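Dropping the structure in here first, questions after.
The block that comes next holds subunit A.
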Amino acid sequence: MCAKTFKGGIHPHDHKHFSNHKAIEKFPAPEKLFIPLIQHIGRPAVPIVKVGDEVKKGQKIAEADGFVSIPIHSPVSGKVTKIGPYPHPTGTIQHAIEIENDGKDEWISELQDDEKYYSLSSDKMKECIQEAGICGMGGAGFPTHVKLSPPENRPIDTVILNGVECEPYLTSDHRLMLEHPEEIIEGLRIIMKVLGAKRGYIGIELNKKNAIIIFKQMLRDHKNINVVPCKLRYPQGAEKQLIYAATKRRVPAGGLPMDVGVVVQNVGTAFAIYEALRYHKPLIERITTISGAIVNEPKNLKVPIGTPLSQLLEFCGGTSEDIAKIISGGPMMGFALPDLEAPATKTTSGFVFMGEKEVVDTTEAPCLRCGRCVDACPMNLLPSFIADKVKNGQYEEAMKLGVLDCIECGSCGYVCPSHIQLVQWIKIGKIEANKLKRQDK
Partner candidate 1 sequence: MSLVNVSSSPHLHEQVNVRRVMWTVVIALLPALIAAYLFFGWRSIWITILGVVAAVGTEALVQFLTKRPITISDGSAVVTGMLLAFNLPPLTPWWIPVVGSIFAITIGKQIFGGLGYNPVNPALLGRAFLMASWPIQMTTGWATKLANAGVATVSGLKQTLITGGNAQLQNLITSATPLNLAQQIRGDIVAGTAGDSARTIFHQLSSLDYIKELFWGNIGGCIGEVSAAALILGAAILVYKHYVEWRIPIGYIGTVAFLSWMIGGIDGLFSGPVLFHIFSGGLILGAFFMATDMVTSPVTKKGRLIFGIGCGLLTVVIRTWGGYPEGVSYSILIMNIATPLIDKLTPQKTFGYRKKSNK
Partner candidate 2 sequence: MKAIQEFTKGIIKENPVFVMALGLCPTLAVSTSVQNAIGMGAAATFVLLCSNIFISLIKNLIPSKVRIPCFILVIASFVTIIDMVMEAYVPPLHKSLGIFIPLIVVNCIILGRAEAFASKNGVFKSMLDGLGMGLGFMLAIMVIALIREILGVGTILNIRILPASYKPMIAAILPPGAFITIGLLMGLLSILQNKKKSKA
Partner candidate 3 sequence: MKDFIRPTLVLLIICLIAGTILAFIYQQTAPLIAENKLKAEEAARRLVLPDAEFFKPVSDSSDVLYYEGYNADSTLVGYVFSCVQYGYSSDVKTIVGLTPELMINAITVVSQAETPGLGANCTRDDFTTQFAGKNPYNIYVDKDGGVIQSLTGATITTRAVTNAIRDTFQKLRDKL
């Protein structure tokens, strides 16, 4: 198999054996759900229900606020009990709608089966996707309909489905690809139709050989869609790196994939798009991996959005020892959470639990200037220099060194022998650099 890849990057242990053989289980809707109003990039959705309102499953409970925003639907039927601040899986506090499940599981309107979905016009498709509240499900959560509406001067010829899942521990995309390959391919075809793209790729890392084989078989009839086996290297799943591996095109610094005629979507998104078009089902649940060495029964769960983490962990049999770290998302880019209150959202691909032994000592030693971070950086930046500038408040210098081009993949922090928290420094630098940018304008 001739695997593709990019320059730089690292080789962390993938820890996927905990859950990559576990079939997706359906998680029963809990008694109370906390649905954050912001689960995507862009403006938060605006609630259209009041405390005390009865809602049905699939009912729209919050409206998109503008173009770069998506609506939110209720994953259960029940009663709105509160709208207020609540912990968010990004480690912050965000407004959320609290819904008490009445256990009836009543849809607002029963699901249809629209077999002629592919013959819809692309505008109609887009509208449908927008109404279903779909955003990128890989992690960042960019509203999908926005991605599917490139400006006219940016023709898209290629769509890449991201099934790389390079983050250690996470297996949700992997399971999805194994269990729903047809749906994913259909999703990809819809995306390609919407964008008018000629070519499609599905990028899958070599540690998911069974998925690669399945897709190769399924794609025999689709000449314009190819599987791109990718070398095991982190961050293979980062947009720009995946585009380079699949097409050898380089997304310009500060630019978007559409600048080189490419759109990248997560496989989960493709699946959600398919469901939205065929069954008119809004995005109210997703596949989430609960994993970690200390989790008694690591699982891949189909989780209603808004389910608190504590319930998910309970479902997985709790932990065998005290939790030392809770990570929402993968361990390379995910957020450490202070407690188990946060709910799963549309972008939560997994939760990882670590015990005392696995937690990395983060005491910083002085920088040795060894350059390992430079070698590892997939964006070819100088992380240690940027961190040094940020440390000393020289944000303009940091900008000159390209702090805003950082994709925060964490490769530099992973290899640093001095355990310098390069990513956190860079995050600070980004915030300050953006402030400066705004001032200049």
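Here, contacts are C-beta pairs under 8 Å (C-beta built on N, C-alpha and C of every residue); 3 or more make two chains touch, one makes a residue touch a chain; residues count from 1.
If you want to know what made the cut, all candidates are chains of the complex that A comes from, given by their letters.
It should be emphasised that the depicted structure is a prediction, and the values quoted were computed from it without experimental measurement.
Q: Spot the contact partner of subunit A in this complex among 1, 2 or 3.
A: 1
Q: Can you tell me which positions in subunit A touch candidate 1 when the two form their complex?
A: 7-8, 10, 12-13, 91, 168, 240, 244, 250-253, 255, 322-327, 331-339, 352, 354, 359-360, 362, 365-372, 374-375, 378-382, 384-385, 401-402, 405, 408, 410-411, 413-415, 417-419, 421, 423-424, 427
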